[in-house]
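All protein chains but one are shown at their positions in the complex.
Now for chain A:
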């Protein structure tokens, strides 16, 4: 860009380039500031509006809670703990269930997805059944797992894993299907065995799809663990939620939601880091490049 603009009279080209650079940087800072101002304003409108409507009595805070009281419950949860032990113990249980479920579901999903994606016969045989299983409301399986395996950690892990599995499986399956057949032909001609084709072509190619699915998958893992806990547990955030529901205490429910949201955001961030390191070969996102 700098080379195409005619230099002004008296100003050396390098000076003008520096000037352009500086003005571009100023424009970017200005844009970023406005985005943050917009974000803050939105938060103030929503939380402030909620507080205002409930304290004015237009909305009943007995049913819908109130931001200040949610904050109080949050502080209470952290300082005084719950009937089932400290909040950290309960959170630890829930996160543990979600992580185990996430890992189990991802592992099985990736393996089966790649296997079925690369084997046409298998995929045609199993395909309709997967679609049937996918269309049933899987969350209900939680009831069965709790009846079958009791109130411990295992049924929660299982429900989280089932929810995660389908998300990851369909992405891995599709990812394998989208592999560039020219690439496969190319390495086969060069003498690659089926295993080498998988290592060098199929798996790296499906990785884009699989990693994209992990973002949603962790959310599902948390949902699975929470719902299974609500259905029946001895400890965990889900239990606190169902207990609060029983005592008509929406503020504690919201406080638990806040805690879980923070955990999920943290996990999301970690998955983002993983994505960036595994997919560093990808061309930079168009929208990132246009930010200037």
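Structure notes:
By our rule, a residue touches a chain if its C-beta (ideal position, glycine included) is under 8 Å from a C-beta of that chain, and two chains touch if they have at least 3 such contacts; residues count from 1.
Here, contacts and distances are computed from a predicted model.
In the listed set "SpoVR family protein", "NitT/TauT family transport system ATP-binding protein", "Elongation factor P" or "Putative protease", the entry agreeing with the UniProt name of the missing subunit chain is "NitT/TauT family transport system ATP-binding protein". Of the options A:17, A:59, A:107 or A:192, the residue whose C-beta touches the omitted chain is A:192. Remark: the residues of chain A touching the chain excluded from display are 180, 182-183, 185-192, 196, 200-201, 204-205, 207, 279, 281-283.
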